[in-house]
Each structure stands twice: as structure tokens, then as C-alpha cells.
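What follows is a structure written as C-alpha cells; I'll ask about it next.
Only a portion of the chains appears, each positioned as in the full assembly.
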Amino acid sequence: MAKRIDANDLNVYYGKFLAVEGVNINIEPRSVTAFIGPSGCGKTTFLRTLNRMHEVLPGAHVKGKVLLDGDDIYGPGVDPVTVRSQVGMVFQRPNPFPTMSIKENVLAGFKLNGKRLSKSDADSIVEKSLRGANLWNEVKDRLDKPGSGLSGGQQQRLCIARTIAVEPSVILMDEPCSALDPISTLAVEDLINELKNEYTVVIVTHNMQQAARVSDKTAFFNIAGTGKPGKLIEYAETSTIFNNPVEQATEDYVSGRFG
Amino acid sequence: MTTQKTPLEDSVSQPIAATASGDAPAGPERRHGRSRLTAGQLPKWTPYAVGAGALVLSAAIMALIGFNVAGWVIIGAIAYVVGMYVVTLVKENRRKATDGLWRNLIIGAFLIALVPLISVMWTVIANGWQGITQPGFFASDMQGITGKYDRAAEAGTGPILGGIAHALVGTLLITAAATIISVPIGLLASIYLVEYSNDNVFSKVIRFFVDVMTGIPSIVAGLFAAGFMLAVFKLFGAQPGAQTIGLSAAIALSVIMIPIVVRSTEEMLRVVPNELREASAALGVRKWRTTLKVVLPTAISGIASGVTLAIARVVGETAPILVTAGFTVATNWNLVKDWMMALPVYIYYQLTTPTAPQAPEPSMIRAWGGALVLIILVMLLNLLARAVAKWLAPKTAGR
Amino acid sequence: MTTVTAPSPLTAGEKGRAGDKFFSGLTFAAGALILVVLLFVTLFLVVNAYPALVASPAELTGESFFSYVWPLVLGTLLAAGLALLFATPVAIGVALFISHVAPRKLAKPVGYVIDLLAAIPSVVYGAWGMLFLAPLLVPIYDWLHTYLGWIPLFGDPSATGRTILTASIVLAVMVLPIITALSREIFVQTPKLHEEAALALGATRWEMIKMAVLPFARPGVISAIMLGLGRALGETMAVALVLSSGALGWNLLSEGNNTIPAEIAANFPEASGLRYNELIAAGLALFVITLVVNLAARWIVNRHKEFSGAN
Amino acid sequence: GGSNNPGTSSSGAGTSGSGSGSASGSASASDAPQVTGTLTGSGASSQQSAMAAWAEGADGIKSVQSGLKVQYSPDGSGAGVKKLIAGQVQFAGSDAALDADEQKQVQTFCGPEGAMNIPVYIAPIAVSFKLSGVDKLNLDASTVAKIFSNKITKWNDPAIAALNEGVTLPDAKITPIHRADESGTTDNFTEYLHSAAASDWSWDPAKAWPSDLAGESAAKTSGVVGLAAQTEGSITYADLAAATNLSHASIKVGEEYVVPTEEAAAKIVEASKRVESTNKNDMAVEIDYSNAPAGSYPVTMVSYQIFCQTYKDQNTVDMVKAWGTFVSSQAGQTAAQDEVGSAPLAASISDEAAKAIATITVAK
């Protein structure tokens, strides 16, 4: 199920503004990769290019290639929808559908695509996904209540549940735990560890410890200054990045006081 | 997002909001000394005092230039608004004074809007009630009704005969047809504008011309539709005159409706947050499904409002229907054959060419009765639209 | 780009894509259809107006088509302009009242009540205007003339009250619900997040409205006003019934002035030959005005373009 | 059920008969063969009330031709004529006879002989006013012209007073009210002023009120009548039958003042000359205002129905004949008089109309 991702010389633009420049990276299947770096360096931007969410914004576009198991997702004739159904994403800001109940939110990936589910299948998917996101116990009694009536952390976990419910090959997570308490964080990290057995997982995090705990490889992004594009500075085994990075910038960043 | 956004309940010590705010009940044991949080605040009775003062002042002014109630109330209201502003400005601060001023102006706007509403409604109900309570008013058309009966009715020697059945049927059919034509076109076009066009030149052109289209006078729309249908019918070798049918009127009304639907829907779609589209896209949902299942339901309340507005607009049109669907006294259920009557046409002709010129009263009664029915019809539609919107709309709650 | 030998699995899902293509094609077609309709309308207007545009002055109502139509053009703009002037502030006030000021329990019924105004057919507005409003305004016009007569707008008052000012008031009442309903729907959609942001900074309710609601709603409100303008420009029956039409004049309190739709509606039934073409040409003139007014409005709007509030 | 229509219901011949007292429907009073079908007309709104009587009334066409359905759209004379020319209707109602141009255009649909104008509706145009304390007023053409051209602005103007000895006229402003829409009424009224008071009325007669004459106006007959009734000191001109709640001025003819009545109106039409026409059966009349016979009321409008000389098929011919003959017959005219108060055609004119209509045939 898991697929590998390779980005070759990827430049990412917002209109004319070059936000991320020249990224080359190979992400192995069945692995967890963490993106770290200072705020505004382009982690989210780059992450969003991996499932073609970037181009949703007006004027946003990329140059270069992103290969999913060797197929260029920006190749001619490629349907972004096909890409996105294989590469799922959890956003930095939780965004449950306000028109839907908690249950419908979890099933959104099926329901919106018009797939029919038997009630028992639906129930089991809902339970499995919500358990996976460590939310089941908190919401099992109010599955029919609107998803927007949840606390910030609960909403974030709901979005995680929604994404894993459709079982994509690759899961991108943009700071999935930033709104979570340690217990939920732990649960999500466990989940990531589990997902790794079947999926390719990419996560953006500001939490070095988390990166150190969950990821196999770590990519450090940095930005030279305001208005400059973000760049991939170093990409290596997580232990290398945290213990003996090649670049000075990496060392400076990871040895700063931890968040 | 809520369907009907509730007001934010931060009361600014004004009676209208105080009733609704979720204030904690006043603590039984007030601290000795005034709270610093309420320091310098105007006492609760200030609005009443200023109001009384304003009315007195207004009465004094009216005494000078001749008393009348409307003038007294209007000048009193202005004096109250100004008075509250000045008092708050002097006793509290400019921000509160401005806030109060705008609040009063906004409430004032609402009250001003009520004046014509009540006046028109009063006129229609007072005149129309007798009409709709005539026996057979809804069940009969105007076949066989001539001036003789109206003269008798006005002389008090007979009942008011005739009704609106034919016009009601016509209005319902024509409006339904126009709605069926315009709403899908309007919705789809606005979806194109917001979701698919990427603001390209073509979309700019559409948007611009849709605006222009809103200004087409209804009579021109009617003449256009009549000419267009004539051409179409000629093309198929039909008898000239065969194009005078309900469907032609529906097309004329569509020309008026479409721009309203497009414009209102476009605005409503535009305010749907992008994060919802992204959330759906990220789940691998196709754009058309995202549009239909996420974007539209989120905007449905506004869309329903826009569609209702459009329907309300065309359901009251006279000229375009007359020049396209003709004029008849008999009930016709067929949109593609024979002339068809519509309520506004009926009202217009009952008002302007009474069935009995010497005894216009029964015609007036029928006309106002028809007007009342038309209004009730649109209100029911409005309720229906709201119900549909509520049914489809976001479940409320939450931040 | 790549020289793919085997087709990429990513391009395989053509089937699923058909739905998208179909739907986007459909929306495009709808947009195109609107343009086609408008093209037909334009064609209809031009073809039917042409004879009047090229006719010799002797055959026309005025000395030339231009001299016939320009007072009507100004009259239309005057009526619509006044109507918007009256309606817009009130309408936005009412919309804000419903969305942000009225107690929650009141908001819904109030919105419904205001929608009632939109439910009233224009014939009825016309009848109301001529039978009820106009006589009511006579003493007020007298008063205005007595005290403000030095302003040229308030000249000799009419004995019947059927003046351009009355017509504008009726038009204002008619466009009010349009602007109110759409603005209200937009106001209600203001993200809570931004409203709360303003409140948390210590904004009063009005400041919150100014900071979060109005900027967010600005484009939508402008659209609503444009829709109202379209209605005011194109309204036929109400003006035809209310206005004692006549030559163009600045005195708002006396009979006189006319609007293009009312002129067409009043004279179309008896028009034959060139007169008919002349009326259609007047319709074309209105079309052109609408075009110009919209161009101007867009130009003004775009000049002040700010950051979009939607996202 | 629940219908309160007095005549036939939409289901056909059956009569629910709640209000109608006279014999109708199946009792075919005519010896003419029965025709069935729908006849379509369009045109002058002035005829609409009479049309209701003719098409729907108990004494209307249904009483002689129960299978003939007639529908009429009061679009206005111009629109009606246009539709006839375009072949969209089978007959037109018009306040003005076809002019030479229109006669030519109508030949496409009606055949080379064109169409005939048959007078069917004669209406006195009353000069009506609202002035409290005054309900009788004598006026002559020149005074009327001066009033409507804003030259006389007070009710107690010497010119008016001179015609009304013994009447106390108030020192009040006169508010003349004219038609805002183009209309046959205005056309006839200005025609009268133009020919009877040429020196005081310089404008050419037209359907539209002179654009350089400022004044209050309202749409449609009911509009001017309503506005006049609302406005103290007003004066207007309107179809006598519709000018309710107003007083009517007597108009000077020769040396006497004639009260507007149906009979007086019929009289002047009877005395009028025919207009030259390319169709030999055309009955368009031109009222001669200057030589109005004594006791006739000159401000009179004649409204026509316009029929083709030939139609494409026999059934239409039969329908048109049945209809036209009925409407212009004494029976039809009386029905309209009963219902609307229009002036019935003189018997001679009725007869002539019957003859003219009898010549309608199928196109070869």
C-alpha cells in the first residue's frame, strides 16, 4: 500500500513569490519522515505540493517533479483527485465540516465521493478511525452532534480520524499534535507508529522531541531571510540530524532550547 | 457557521440587548461602593429620561409650527438619538457614544423600513380581505363575468362573482416553469464563476453582463421573449400566434430571474471558507462533489434567500407576462398551448380596466384580493425556502 | 514531460474524471448560455431599434432620437439614484439590525417580516403609491416648498403628489428588501473567528462591525446594491402608475420627468410603426446606461480593492 | 365545485347558473349554422369591458353560438394591429382605423384586398371635473382647449364664468389631468380640440399628449378618473362610462350645450363621413366636428374591430363572420350598452356592417 515519494528540483511559488526552492528529497515507503524548521520556512508549503493541494490557491504553482512510486504527480494528464485520494492530508488548522455531524465528518471521504456503505461497515469504520485518533471515548455518545462543537484538540483529532478513514497510501500531517495534550499526542504518535507499517507518513512538527521520537528520517528546512525562498538544508536519518548534523544551521536549530 | 447568526451578546447597557444577554444574575450582595467596572457609567434610567426629554422638546417645537403626531414622533426620535449621543459623550466617552449612536441609527433604520411595510400591508389587507373571503374566490375564474353582475354587486343586489382560479393557476405554472429554467442555470453559472473560472476573462465578462442584465426592464424582457418564441415557432412551422403561451412568459421571467440568482448565489458561494474546499479536496473528493456536497450546503441559506428574492421579483411582473402569455378569463393548465392568465396581470387589469367601468368597486375588491393572495403565496414560498435551507444548512454550534 | 512507456497509474482514473469534466462543462455551458441569451437580447434590441436610430427626424417623436431619449435617460438615472440614496443606508441598517443587533429571538421573525416587502408585487406598489402614498406626501411637499423652496429641487409642489420624488420613494421601498436580504445573508457569514478577534480587543459592537463585519461583507454588499440598482433602473409598472410623467426638470416636487421603462410600458400598447422602434431604441439606451453605470461602479470598486475577506 | 361563475364553466356547455337569469347557452337564437372553435383577437383596452359582455355575457355570443370561444387580449390598439398584420390574431380591436400604411401591411395576412374596419364601440368622451359645490358646467371647445393648454388656470376665470351664468365658481386652481400613456381617447380628444378650436389648440392630434404641455397625468382611463376624483379642482377627459364619481361638462354644439350621453354620441357617428379606403367594405368613419348636428355630442370616440377580407380556412371565416355579425348587430350592441353603457350603433350602420362582414371569404 505504502508508496515512495521523490521530489526533484522542486520550486514552489505563490504567484511570482518563490516560497520554496530546489528541494530534492526521497521519502521511503513505510517510513515516517519529519519536516522541521523555523516558522515560515515553507514546511507547510512544501508538504502541500506532495498531494497537489498547493495548486488550489489562486496563482500558486510549482516547477520540478514530484514522483509517487515513480509517476510524476504533476505529469500531463494526471488527475489531482487521484493523487489526493492516494495522498491524504491533515491540516495545520483543524477544519471539520460544519455542515456535518461527527460521524458524517469521519465518513466524509466516503460519503462525499458517493460511496455506499452498509450501516455496519460505516459504524465500524467510524469506531476504528476515531479510536485510531484517540477520540472515540470522548465522542462516542454524541456522534450525531455537529463536529464544530468540539474543543480545538478534539477537532484536530476528528480531522485525523477523517483522513485515516479513507486509508490513503501516504499520509501528510501538518503539525497534527500542536493542539493536543500529552495524552492525545501520545495516542497520535502511537497511531503514526502503527500507520508506518502500512503507509508512508510525513509529518511537520515544531516539537523536536516528537520528531526524534516518531520519525525515521528528518528534513530540516530553513530560510535565509525574509523574502528569500525556504530551502531544504539537510535530510538524513533522524539520529544523524539530532546528534551529528552536517550543516551548522541544523545544529544550531536542533540544539536550541526545545519547544 | 450558523444559519441565522445570532447577535453577539455584548450588551452596551441598552434595554434591547440587556433582555437577551446571558448575564449572570445580579449578585445578591453588592459590594460596598460602586464597581470600578461600572464607574462613570450612565444610570440605567438614562434612556428613558432622554426619551421623555426628547418628546417634550419635540412637542414644544411642534407647538410652534403646528402639531401633528407624525412630526412629533419623528422630531422626538431625532432628538432622542442626538440627546443620547450628547449625554453619553459628555458623561462617558466618545466610543460609547458612537456605539450608541450607531445602534440607535440601526434600530431607526429598521423602524423606518417598517413604516412602508405596515402601510402597504395595511392597504392590501384592508382592501383585499373582502376579496379573499368572497365565496368561490379561489375556485372560480372570470368566465361569464360581465359588468352586469358587478353593477348588481355594487348596488347591493347580488354577490361579487368571479375569482382568481385561472390567474392563480397561471401564476403558479409560469413561475414554477421560470424557476425550473432559471435556478439551475443561475446556480450552475455562479458555480462556474466561483469554483471553476479562476477569474478568467470569460468569467469577468459573464459577471459584468449579468450585472447589465439586472437592469433590463421587464417589458423589454417580455418583448424579447415574445419575439424569440415567435422565431422559434416559425422555425418549426407553427401558426403565428401559437407562441402566445405560458412557456413564453416563463422564458421572459427567466431573463429577469437568472441575473438575480447568479448574482446572489455568487456572493454566497464566495463567502464559503476555502478551508472547507481544501478539507474535502484533501480527502480525494472530486471537485464537483465538493461543490455539491460541501460548498452548496454551507451557502444554502443565502442561496435560498436569493432564489426567493428572484421568485418574488418575477411573480409580481405584469408587462412581460401580458405580452407573452396573453389574457384570458378561463383556467388553462397547459403551459405550451393557449393563453394563460397570471395574478399580476389580473390585478393590473382589474384595477385599470374594471369589468364594469361604472361600478369599479367589485373589480377593486377582486384586484386587492388577488394582491393579497400573491403576497401570501410569496410568503409561503419564503417559508418553504427557509425550511429547505434549514434542513440542508450547517448544524449550528461552535467556534 | 516524462517519456512514460507504461501509462502512469495516476492517469488511469480517467473514468472518475468524467464526472468532473461533465460538471465543469455544465457550469461553463450555463455561463455561456447566459451570454448567449444576453447576446440575443442585444440583437433583438439593436435590430428593432435600428429603424428609429436612422429615421429622419420628421418621423420621430422628438427632434431627433437623441433629443427624445436624453431626458428619459436622465429621468431614469435620477429616479434610480434617488431610490438607492434612500434605500441603501436603511437597507444596510436593517440588515445589521437583523444580523448583529436584534435580540436573537427577534432576528428571525424580523428578517421574515422584511422579506415581506419583497413579496409585494410591483403592481401593488404602484397602486399603493398612487392611491395612498402620493396624497399623503402632498402636505409634506408643500411644507418642503415653503421652508426649503430656495433649493431648486423643491420648487412648486404638485397638487397630486405624483412626482419623481414619490416614485423614487416607492422604488426605494422596492429595492430595500433586495439589498437587505442579501446583505443580511453575507453579514451572517462573517467568520466568528474575526468577530471574536475584534471583541477580544475591546471593541464595542459597532467597532466590531466596522472592523470585522463590514470589510468582510463589502463585496457582497456592493453586489446587493447593484442588484437593487438594476431593479430601480428596470422597474416598469410601479413608476408608470405613480409618476405624473412629463418633461425633464429639477423640481422634485412637481409633476414631470419620466423613466425609460415607464415610457415604454405606457406607450408600447398603442405604438405602431416607427414609434415602436423608437421605444425599443429607448430600451437600448437603458441597456447602454446600465452598461455604463456598471462599468463605472466596477471601476470604483476595483480602485478600492482590498484583501478579500473570504479566506 | 365551488364555482361562482354565472355563465358557462370551463367544462363546456353546462351552466351553473347562479346569477344568470336570462335564457342562454343551448337556446340557439340564431338561424345561422353553428360554428365551433376559438377566435383570437387583440387590441384596444377601451373595448375590453364590452368584450367581456360580447364574449362571456349571458346575452353575448354564447347565446347564439355556444361553441364559439373568443379570447381577446387588451394589449392596446397599436399592439393589436401589429399582431393582426403579423397574423398572430384573427381580428384586432382598435381605437383608430387602419391607416393607408397599415392597410398595405395587413395584406400579407389578409390577402390583396386587405382588411375592413367595422365600428363596434362608440363611446362619448366626457370632459369631467371635480369641483365641490359645482356639478353642472358648460364649456365650449375653445375654453376646453385653453384649460388643457394651461392658459386658463382658475375656475373663476372670466372665460368660464361667461359660459356659466348663475353658477358660483370658486377661486381655485384648475388641475388638468391627461393620459400618461398613448391612447385612442387622447387621439380623439385632441382631434376634437384641433378641429373645433383650431386657434386655441395648435398641436396636431395624436395618441400622445403634447410633450411640451406640462400637467398632471395618469395611466389608463381608470387612472385619470381615479386621480381626478382624488384631486379637488381637477378636470380630465375620459370614456363617459368609466368617468364615475365626477361631474361632466356639457359641450357647446352650435348654440346649445349638449350633455354627454350615449344617444348624443351615436348621433354624431351616424352623421359622419366614411374615410376613403382601398378595401371597399371598410367602414372607417371620420367625425366632422365642425358640422355636428344639433343635439349630438362631438367629443366621441369610435372603436373598431378589424377583420380580414379573406382567411386561410373556412372555419375561421365562419367564426369571424358569426362573431363580427353578432358584435355589430343590434343584439350585440344592446348587450354592450347594457353592460358597459356604450352607445349602440345606429340600425343602418349595423345593417351595413352585416353586409360587409358577409363578404368575408376563404383566400383563393
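Should a chain be cited, it is by its letter among A, B, C and D, assigned in written order, with residues numbered from 1 in that chain.
The rule we apply is simple: a contact is a pair of C-beta atoms (placed from the backbone, for glycine too) under 8 Å apart; a residue touches a chain by one contact, two chains touch by 3 or more.
The model shown is predicted, which means the values in this text are computed figures rather than measured ones.
Copy numbers of the protein chains across the entire complex in this file follow the formula A x2, B x1, C x1, D x1, with one of each shown.
As a working rule, only the chains that are shown with their structure count from here on.
Common neighbours of chain A and chain D (chains touching each): B, C.
Averaging C-alpha coordinates per chain and comparing to chain B, the farthest chain turns out to be A. Taking each chain's centre as the average of its CA atoms, chain B and chain C sit 14 Å apart. Between chain A and chain B the centroid-to-centroid distance comes to 47 Å (mean Cα coordinates, whole Å).
Residue numbers of chain C whose C-beta contacts span two or more other chains: 16-17, 20, 131, 268. Shown for chain D are the residues that touch two or more other chains, namely 45, 75, 79, 219, 223.
Here the chains touching each other pair up as A-B, A-C, B-C, B-D, C-D. Within the complex, the chain D residues that touch chain C are 45, 75-79, 81-82, 101-102, 173, 175, 180-184, 207-208, 211-212, 214-219, 223, 226-227, 230-231, 233-234.
Of all residues in chain C, those touching chain B in their complex are 16-17, 19-20, 22-24, 26-31, 33-35, 37-38, 40-41, 44-45, 48, 89-94, 96-105, 107-108, 110-125, 127-128, 131-133, 173, 176-178, 180-182, 184-193, 195-196, 199, 204-209, 216, 219-220, 223-224, 226-227, 229-231, 233-237, 260-261, 264-265, 268, 280, 283, 286-287, 289-291, 293-295, 297-298, 309-311. Taken together, the chain C residues at the contact with chain D in this complex read 61-62, 130-131, 135, 158-160, 162, 240-241, 243-247, 255-256, 266-273, 275-276.
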